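Right, I'll just put the structure down here and ask away after.
Yeah, one chain of the complex is gone here, protein chain that is, but the others are all in their spots.
Our next item is subunit A:
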């Protein structure tokens, strides 16, 4: 039950820190079980490396149930690997075959510098949220929640946008390293809700400005972000963001 019979060759990006050059390093793994998650397969690799006196591969991960957004491996040319709608931690080895060679790299984007091995710095996302991804309400001033009925369709649409886990797969897969799917998901969530209206046009301008300042690229409507998003965040959000951005610039009195 515990050991399996898959033999694999891994090509893993190793890079000591941001000041040094990295390279792909080959590792052989034997007796991998198809029931293991991809990260558990990396646990096996790291245990082997430690036992040999080598340094383990550093990678980001935490909840291992597909919701924290921390894991971030670029597997065989696709963020989070070959399956649709899953994060790396939810990818299982039954998606691979005995004898496979698997190439594992970090997210690649100028705005996500490599920290070590497969770990990158995604703090740019936090700064974009800090620029306006909120409703300005202090604790203790809220009215009764049911005083503000919201049509179910609208609430559900806001929820779908809010399901983004901030992993950065959209940026990693985009040829322009654009963050527009991530940014538009938050803008859409709040733009779809009545609570988000007072700051709607201010928000879109300041978040887009911060997004540009971080060095993310522009959107050229390829749609790779939507295809690779583990949570199925829709391209419609980008369209909504662009509409709001245009409205803010040309219609709204509130330009920043």
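We take it that contacts are C-beta pairs under 8 Å (C-beta built on N, C-alpha and C of every residue); 3 or more make two chains touch, one makes a residue touch a chain; residues count from 1.
One rule holds in what follows: contacts and distances are computed from a predicted model.
UniProt records the chain missing from this view under the protein name "succinate dehydrogenase", selected from "succinate dehydrogenase", "Glutamate transport system substrate-binding protein", "ATP synthase gamma chain" or "Cell division protein FtsX". Considering the full assembly, A:196 is the residue among A:79, A:106, A:196 or A:217 that touches the omitted chain. In the complete assembly, the contact with the undisplayed chain comes from A:163, out of A:163, A:209 or A:239.
Residue positions on subunit A in contact with the hidden chain: 1-3, 16-17, 33, 35-37, 39-40, 43-44, 47, 50-51, 53-56, 58, 60-70, 85-86, 90, 92, 94, 115-116, 119, 121-123, 125-126, 129-146, 148-152, 155-156, 158-159, 162-163, 165-166, 189-190, 193, 195-196, in rising order.
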